[in-house]
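Here the complex is missing one protein chain, while the rest keep their positions.
Here the chain labels run A, B, C, D and E in written order, and each chain numbers its own residues starting at 1.
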Amino acid sequence: MSEIPFLKTPEQAAFRDHMETKVAHWLTQWDGVEAIQAGLIGLPLSKPSISHSGASTTPAAVRAAFKSFTTYSLEYGVDLQTLPVRDLGDIQMHPTDIRECHRRIQEGLQALYEQQPHLVPILIGGDHSTSCPSIQAFAARYPGKRIGILHFDAHHDVRNLEDGGPTNGTPFRGLLESGVVEGRHIVQIGIRGFMNSKAYHDYVKRHGVHIFTSRDVRRLGIDAVLDQALELAGDGTEALFVSFDVDVIDQAYAPGCPAVGTGGMNPWDALDALYRLGQLPQVQGIDFVEFDPTVDVRNLTTRMTVQFMLTFLAGLAERLRA
Amino acid sequence: MSEIPFLKTPEQAAFRDHMETKVAHWLTQWDGVEAIQAGLIGLPLSKPSISHSGASTTPAAVRAAFKSFTTYSLEYGVDLQTLPVRDLGDIQMHPTDIRECHRRIQEGLQALYEQQPHLVPILIGGDHSTSCPSIQAFAARYPGKRIGILHFDAHHDVRNLEDGGPTNGTPFRGLLESGVVEGRHIVQIGIRGFMNSKAYHDYVKRHGVHIFTSRDVRRLGIDAVLDQALELAGDGTEALFVSFDVDVIDQAYAPGCPAVGTGGMNPWDALDALYRLGQLPQVQGIDFVEFDPTVDVRNLTTRMTVQFMLTFLAGLAERLRA
Amino acid sequence: MSEIPFLKTPEQAAFRDHMETKVAHWLTQWDGVEAIQAGLIGLPLSKPSISHSGASTTPAAVRAAFKSFTTYSLEYGVDLQTLPVRDLGDIQMHPTDIRECHRRIQEGLQALYEQQPHLVPILIGGDHSTSCPSIQAFAARYPGKRIGILHFDAHHDVRNLEDGGPTNGTPFRGLLESGVVEGRHIVQIGIRGFMNSKAYHDYVKRHGVHIFTSRDVRRLGIDAVLDQALELAGDGTEALFVSFDVDVIDQAYAPGCPAVGTGGMNPWDALDALYRLGQLPQVQGIDFVEFDPTVDVRNLTTRMTVQFMLTFLAGLAERLRA
Amino acid sequence: MSEIPFLKTPEQAAFRDHMETKVAHWLTQWDGVEAIQAGLIGLPLSKPSISHSGASTTPAAVRAAFKSFTTYSLEYGVDLQTLPVRDLGDIQMHPTDIRECHRRIQEGLQALYEQQPHLVPILIGGDHSTSCPSIQAFAARYPGKRIGILHFDAHHDVRNLEDGGPTNGTPFRGLLESGVVEGRHIVQIGIRGFMNSKAYHDYVKRHGVHIFTSRDVRRLGIDAVLDQALELAGDGTEALFVSFDVDVIDQAYAPGCPAVGTGGMNPWDALDALYRLGQLPQVQGIDFVEFDPTVDVRNLTTRMTVQFMLTFLAGLAERLRA
Amino acid sequence: MSEIPFLKTPEQAAFRDHMETKVAHWLTQWDGVEAIQAGLIGLPLSKPSISHSGASTTPAAVRAAFKSFTTYSLEYGVDLQTLPVRDLGDIQMHPTDIRECHRRIQEGLQALYEQQPHLVPILIGGDHSTSCPSIQAFAARYPGKRIGILHFDAHHDVRNLEDGGPTNGTPFRGLLESGVVEGRHIVQIGIRGFMNSKAYHDYVKRHGVHIFTSRDVRRLGIDAVLDQALELAGDGTEALFVSFDVDVIDQAYAPGCPAVGTGGMNPWDALDALYRLGQLPQVQGIDFVEFDPTVDVRNLTTRMTVQFMLTFLAGLAERLRA
Partner (left out) sequence: MSEIPFLKTPEQAAFRDHMETKVAHWLTQWDGVEAIQAGLIGLPLSKPSISHSGASTTPAAVRAAFKSFTTYSLEYGVDLQTLPVRDLGDIQMHPTDIRECHRRIQEGLQALYEQQPHLVPILIGGDHSTSCPSIQAFAARYPGKRIGILHFDAHHDVRNLEDGGPTNGTPFRGLLESGVVEGRHIVQIGIRGFMNSKAYHDYVKRHGVHIFTSRDVRRLGIDAVLDQALELAGDGTEALFVSFDVDVIDQAYAPGCPAVGTGGMNPWDALDALYRLGQLPQVQGIDFVEFDPTVDVRNLTTRMTVQFMLTFLAGLAERLRA
């Protein structure tokens, strides 16, 4: 069609500054061959959510927002264009069988990790139920070793499984009870009052899980909290997984989460934390879960999450440069 | 990547019923070679609009809605899959030079029509200013002949050009004054009170343009109005172009138009009219213009316009079958 | 400031087509001297409303919409510019004393009518409670004579006054019980099921009020209903007042009414009715009440009401021309 | 607490007109003992929906709207207060096991029907997948007999079950394949083009299902369509079930449906049809499904559906009075 | 109905985790007999508001949000389940007589306080006009003694009463002029520029009211401000009342306030302050006023206020435990 003047594919016809690379033009689909350091994988599933959630639309919303950001991390002097990251696509979900969906996540990721043993997965949920199978697949990368988890969340996520699980309220119950992870290797950051029951708070403490409330982060500072958290989760473990439930952020900054509430963390602390985590060699995987683009305001929560992801990748670029 | 179970491209991973074809899977990008009967061309331009308008986002919104409709016209027993229609892309607009944008539309379409002399263009605006250059290109297909226009609109669109044109208020002024079309070959359908000035109403009458108000359509019926309109516009012309300004539809059905108002046509009459126009061999081009997806409600106006376009194509399929 | 090039008042700086007059440029503030045929008066009051209502913002919303419509009634060949109509302003309401507000409406209008005995008032509510004092003032123009009322509404509006009145549910109770109007001179058009109680339906029938349901309008046609209504309300009365509660229109066309519901009248019938009523010499006043711009969708209800008002004025112009 | 002046329960403290009964005050919770003619049962399930749907919130939204409507059907002179109808509650759904949800619907309703053999169920979905188990339970009321179905819908709802069913796209496939209903006893009303595939259209025709498109309703009139439909569905059947998918209504009137589209039925025809169906002794059950209050505009779709339900009940009252 | 499997009341049918207590299940309606420490009382009144306000819907919105929070204050190790708090209902308002509404608030609360002399009232407005009668009732608990007030607000709320009061702009004028409270016992926290006039600022200073601006809170810290405020308000007073106008919080966190503005307090400081105030024995009552759920975004302001209230109650629990 090139001979017709001015007639272009919609993508070509849109404005493009030739001196600027958008994330959309860099973080393209993987060809299955290229050696990559990190890969984006969508987990478009939210039917396990207890409350009504459209978090299954998050992977699509996140990708659509890639055209709004550049690859250049001005603060850290890193251009992500140098980092081989690709979009690996989505795990295909079953329309009505939720356990089958969880099985597909675990099986798909496990196969991927076998083929790409050094890939750092960037998982985009979906609701938090996806972290149970995805972390099981992650743990299987380290046979005979233990993994640690940094779990950013307003909630403990250890609901009992009898009342209808596995749901978005149960992933860490599932992981603890299956023995995939030990409580002492889990650090929960950002947990808040009036969003958890005493029974579950007692449960996690009984299992040795370490807890930093959102108020702790405000009072101690994110750096000090992270110092302790990394020491605790890293003690005796081979690798760390970061599970980032976006509702850990205060509702004013993350209005698109189903479980919005005040008193949460602010995004600046999260940016600092994620850059630091990106730099650490022991951090080998991350997920971002539990926000629903269909109820978001001005796309704010999606955009913030994209910036979180990019900042983690800036740290990763720094790590690889080091 | 096929060896990783369940990991698919986002498009593959989404639900798809193997016994159903969505428009999105049929109306794909043209390869520049295939023989086609009709082609979709986006005109993503709304900076000429007098009032604030995001109609430049319409081509993208229309394409995104293709996944919500099937190819099967149940009422008319036509499956569009049999009709060779493709998406030719968008005319690339200049970010700040509006006259250059109009020049590109005219030049691009003219080159296209030369290469594809029998193609029926389905133009997706953009504001109505795009019709002036696009109809000029259309008229150039018929050298030495006259063309007729069926213009569905609440407005006459013949504003003076001195007050700041060419705008979305001036396309038919531009066409009349350039001599591209004669007034007696234009039929305006759906014009409404309190949306036009007496001066412009007098102007179109002075030029011999034929007018059916929205109230005429209600009282005479769309079939009778179309009978007369086709006779008038077809008298002495070689081909007809349909310019469909979506604000001809009552605001309750088309809330996404910048110039919403009540007393307009209903969508059922428009569906009947467009099917009939699709069937007629003299109708050789159509555009849909003047709605703004960024202010639409529940995507209703975009979806309605897609159904209008598909219904016109059902008529076209019928025409070709005959 | 005229010597500074391009620097204008905001009003001057905005786009204006010199061949088109907007309602905003014609229906300007009255100077208190000019002889006028009709005058717009705002009644910005909705605290009497039983349900939460922002109808007090309607006069401002209606005026703001005047810039979106021209003065030319294309269907009826009338340019309102020939009609001396002005904006008389608003009745100033007390912030917290509702009975005082009603008193001000009655007293202010009565004084106005004394000064301008031939003025046709176009009252813009406010909630429907305003019609009780405003019609009392209207009736006082005809001492010793009876007036008739054409009341377009989904509701009878004759709630008992003991449960908390006077509210937007009681205006016709107030008028009937005060003896200002006789039931047999009231015709209610557009009343609907499931929006009124049997007790109140029985009450209006007991008082001889004539009722045409919305379903009657659909089945008999607006022309036939109006024929009967005018005969009934006009029998033995000196003048007619039209009280137009916008919720008589189906919710799809009037989403901004607090009491939205389906099964209502369509706007085309209302346009035809209002043009006809505008033409009739016995129609000497009108109000438009009960919609809330703060909950409207895309301003549809405000715009529709402006078109209703303009169409009534087109009839009035016709009347005066005759 | 009665001794504290003015302090009331929230329900008591709200405004209440003592001469008016709202549906909320009449259609109260069943005590399990009272003899009732009809009962409302909520089916708060939408996880089977292919597209993202919050139809599980519909029963709560419908109940919340009961305070906005009275019991008096003005057009038909029926006060529903005379009709013993109660709210039976909801079927409790499993959070993550969809087949279990369907089993509960079928088992719960079957047990109910055994206990209350003459109850007319008014089922409030949920998505359309609920109709498969609910109609299976309904059919079991008539052992050895056939039932007929009047199915109002834009869609055939006979998708194949292999691609991920049972979903909201498969209920009539499920019923046909299980032999619960014969195709010739099903009449589909309101089916539309570009919303179904040719394969499924052929499937229903092959099974002898009768089809009236939305366009047929516009051209033949709802009365004539219903005459034929009742004859067809009633031929050889013991009882009729009405399955009313709200997306049969045009999108302008039902913006809250996930599958909005234009060209649909209007609400006035639906009101007339439902009143007539309410009157017919053979109609022994009804459901209203497939709208999502979380994406509705101004609650319009919920309110319309409540009015549909009340109009059906007005017919039922008429039936029992006869 | 217990014998019908799976059929439950809507409340029972919804998901419930048996190891978690929601506020909705704990803070239930008072039976008029149980000994309680604190009681919630709704004041559904906003017609006194100068600007359009739906704050009358706040009590209902707050109650509806109780299902989204648990009783467990994780940060302070308090489970509210141990605290006897109940919902006492709403003061019934007159639909049109605002002074009567204020009289009912004062009279109702006074009667309540006589019957329950040790009850800590948690009043949920309504607009701020409700604080004048409610604090008058509160002061009457301490005959011959003085009370102090901690008033969190962006505004002084001492407008003159001649221009239309009593409104939401006048409560503290009313209290000062009636002599119920002395200026030196009032501390206003969070007052902001460009939201008050100099005349009123001078007025409060003349009356000896103590003022901490929002900027003071940012610079001095909430703890230091509270130290001083408690000393000032507590000096010579028997009890303290906290009047919390939610618009003291910055608009980004409290978008649901009619008078939104930037430069306000942040919610974390408010949480810390309210926990501390809950602990203090001299604090014997609190109200939360001036937000409008009908204009809120994603329910953020309602949810924040519920968390404020729960945090105050956590302090109260701590106080009683001490």
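As a convention for this text, a contact is a pair of C-beta atoms (placed from the backbone, for glycine too) under 8 Å apart; a residue touches a chain by one contact, two chains touch by 3 or more.
Being a predicted model, the structure only gives us computed values, none of them experimental.
In the full assembly, the chain not pictured is in contact with A, B, C, E, by the touch criterion defined above.
Here one chain is not drawn; of C:Leu112, C:Leu161 or C:Leu320, the residue touching it is C:Leu112.
Contact with the chain not shown here comes from a single listed residue; of A:Asp79, A:Asp97 or A:Glu238, that residue is A:Asp79.
Across E:Lys47, E:His128, E:Arg159 or E:His185, the residue that sits in touch with the chain not pictured is E:Arg159. Taking the whole complex into account, chain B touches the unshown chain at residues 47-48, 50, 52, 54, 56-57, 94-99, 163-167, 294-295. Seen from chain C, the chain kept out of the figure touches residues 1-10, 12-15, 29-30, 32, 41-42, 44, 59-60, 63, 88-93, 95, 104-105, 107-108, 111-112, 115. Contact between chain E and the unshown chain involves residues 50, 159-160, 163-164, 169, 191-201, 213, 215, 218, 250-252, 255, 259-263, 295, 297.
Here is the rule we use: only the chains that are shown with their structure count from here on.
The minimal number of chain-to-chain contact steps leading from chain B to chain D is 1.
Chains touching both chain C and chain D: B, E.
Both copies, chain D and chain E, contribute mostly matching positions to the interface they share, with over half of the numbers common to the two.
Set side by side, C-E and A-B show the greater C-beta contact count at A-B.
Per-chain CA centroids place chain A at a distance of 38 Å from chain E.
Annotation: 57 Å between the Cα-based centres of chain A and chain C.
Across the assembly, chain B contributes residues 15, 252, 297 that each touch 2 or more other chains.
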